[in-house]
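Before I ask anything, here is the structure I am working with.
Only a single protein chain was left out; the remaining protein chains are all shown in position.
When the chains are written out, they are named A, B and C in that same order, and each has its own residue count from 1.
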Amino acid sequence: MNAIYGLFPDTDSARRAVKALGEVSRRLRFQPRQIVVVSQEPLDDREMGLPRQHTWMPWIAACGGIVGGTAGYALAAFTQRTYPLPTGGMPVVALWPASVVTYEFTMLGAILTTIVAFLATARLPRYGQRVYDAAVSDGMILVGVADSDVNAWRDLEETLYEQGAERVRQFSTA
Amino acid sequence: MIFLAALLVAGLGVLGMALVKADTRGAPGSVAGESTPAAASGLSSGVFTPAHRTLLEAMEDYFDYFPTPVQPIAFNHKIHIAKGMKCLSCHAGAALGPQAGIPSVTFCMACHQVIATNNPEIQKLASYAAEGREVPWQPVNWFYPAAHVRFWHAPHIRAGVDCTTCHGNVSQQTVAVRQSDLNMHFCLSCHREKEVSVDCATCHD
Amino acid sequence: MSRRWGMVIDLDRCTGCEACVVACSAENNIATAGESQAAKGRAIHWIRVERSWEGEFPNVRVRFRPVPCQQCDAAPCEPVCPTYASYHNAEGLNAQVYNRCIGTRYCANACPYTGRFFNWFQPSWDKPLQLQLNPDVSIREAGVMEKCTFCYQRALVAESQAEAEKRPLRDGEVSPACVQSCPSGAMVFGDLNDPASAVSRLAGLDRGVKLLEEVGTFPKITYLARES
Partner (left out) sequence: MTTRERQRLEAAPQDRDRLTRDLLRPVLHTSPRIYLTMMALGAFVLAGLVAFVYQAYWGMGVSGLNRPVFWGFYITNFVFWIGISHAGTLISAILRLANARWRRPVTRCAEAITVFALVIGASFPIIHLGRPWLFFWLIPYPSERGIWPNFRSPLLWDFCAITTYLTGSLAFLLLPIIPDWATLRDRAIGWRKKLYRVLALGWRGTPREWHRLEMAMRIMAVVIIPVAVSVHTIVSWDFAMVPVPMWHSTVFGPYFVAGAIFSGIAALIIAMALLRKILHLEEYLKPIHFDHLGKLLLVMSLLWVYFIVAERLTVWYGNATPEVAVLLATQRGKFLPLFWTMVCCNFLIPFPILAIKRLRTITGTVIASSTIVVGMWLERFLIVVPSLEFKYLPFSWGNYRPSWVEITITLATFAAMPLLYLLFVKFVPIISMWELKGGEHPEPAAAAELAPGHEASDPWEGTLPSAGS
């Protein structure tokens, strides 16, 4: 994997850089989705001219909730049937108490699936080397192109500087 | 870090200390110091409590560990059964009540006055009899007091449960060995199979 | 049809002698708490005789009411127990399983009759008093709840005996220690499911009332209200 990227001091120059990279992409033979943007704070996709992000996470969480709730009711009902001990004049599987347990397990299911879905779709944790620069944590915005033709790097560097990059760096893993 | 370490130490401490239930008489604010007539007259030789005596015993109870007992005399079950004796010949209580019972030394000596008197183990038995002491047999199958189990042999014998079901094939053993865990699953699975009471209060009270 | 143990206590006959309390302690291995602990409200007595005064001096009358566990049909102590240490058995008893109890003391709070007891410390007996302990009743340990069992160990023995003799259990064959020891015969014990039993007949009397009936616990102990 290799990449060339520029570090931009503000959103405006970063946005211009993304736009400019999009314009030169055909000429320099890379796909717009190879453009990498890394920032220390959330950027608005639309404002940056990046493709709109979409995720099924709310639906996955809802499904997780349903699974959790079913599991909760099943647990409450199954465990009380295996050794049926009547208590306090209640039926062995009492609806109201079981519904409380079901409710809590529904929520637990939704919470756990949200966490898992977040990690899975954001592709975390991943500790390997990826396009990144510690300067991002100083507030710089990284805009670059990953896995592009090495011959185009000179042109790309020029483009990045033109749009206001403070530094341009090359990145490659053997 | 220090905090976590302290927590860990305290946690282990609780697990350990809490299991040894000390003699209540020393407990703060308890009956300590209130001397009883029995204590004053010297009749009392201490206090009886269901507390564990040692930390080790407490841990063994907590983790359901039953140490193998060491018997004062290496009693040989195999020979006795081979000679035609039945379990109930000696453990007669099993058919009648809760405890199976262990025969007294005089019961043993009824035969061993004459039989195998040269055997060193029998000579040990004879010496107990001569001193008028009972043999301090160690229990093999037992429950910790914390199990609060009430087990009666009689109803099981009446129901035709064979001794070997719980005690294993003693006819092949010399010194009796604990054969099954005798845990709640062991009892329950049989009770469920035979469709008899699985009510908690039948055994626990 | 399974049995449903119940009791009738005739308040007219109770003299407040507390023989039931003593008998219960002896039968059920109840440890004494000692003076200082009893003063703190830590004494255990599965049955107590409540005493109250009526009238103005000099026309004062003392009233007694023996209160054991009421063995409720809809017992508030049972559903609150997280470990099933307190549950309802097939013979209608509110059983307490000591080895299952972790000591949340929730059941004790839920009981409107304050009929449940907690082992604050390890119970103990000065030697050789341990020799009088009842082998049929387990010795509780620190941290568990205990309560009146209607001397269930006696019922089990009687049932086992009847089974061995291949005959049904007779009415009056089983009686808890308190009933057995009551000199005035104020307490009657038996099977409420058997319409012919003494306890069923007495429980059906017009004088029969339940303690704190308004709480809705459906106790199996019927008090016969005083007529005098």
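By definition in this document, a contact is a pair of C-beta atoms (placed from the backbone, for glycine too) under 8 Å apart; a residue touches a chain by one contact, two chains touch by 3 or more.
Model, not experiment: these values are computed from the prediction.
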Neighbours of the unshown chain, displayed set only, are A, B, C
Among C:T104, C:Q130 or C:N193, exactly one should touch the missing chain; which is it? C:T104
Touching the unshown chain, chain B contributes residues 2-3, 6-7, 10, 13-15, 17-22, 24, 27-30, 62, 183-185, 188
Of the residues in chain A, which ones touch the absent chain? 9, 11, 36-48, 50, 53, 55, 57-58, 61, 65, 72, 75-76, 79-80, 82-83, 85, 87-88, 90, 94, 97-98, 100-101, 103-105, 107-108, 110-112, 114-115, 117-119, 121-128, 130-132, 134, 136-139, 161, 165-168
With the missing chain put back, which residues of chain C would touch it? List them for me. 37, 40-42, 48, 50-52, 67, 76, 79-84, 100-106, 108-110, 112-114, 117-122, 142-145, 212, 215-217
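The definition used in the following text is that only the chains that are shown with their structure count from here on.
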What's the contact topology between the chains, one of line, ring, star, complete, other? line
Between chain A and chain C, what is the gap in Å from one C-alpha centre to the other? 64
Whole-Å separation of chain centres (CA-atom averages), chain B against chain C: 31
Listed in rising order, chain C residues that touch 2 or more other chains are 84, 87
Touching two or more other chains in chain A are residues 83, 85
Which chain A residues qualify as touching chain C in the complex? 83, 85-90, 97
Of all residues in chain C, which touch chain A in the complex? 73-81, 84, 86-88, 218
Complex contact set, residues of chain B against chain C: 21-25, 27, 29-31, 34, 36, 38-39, 43-51, 98, 145-150, 152, 154-155, 158, 197, 199-202, 204-205
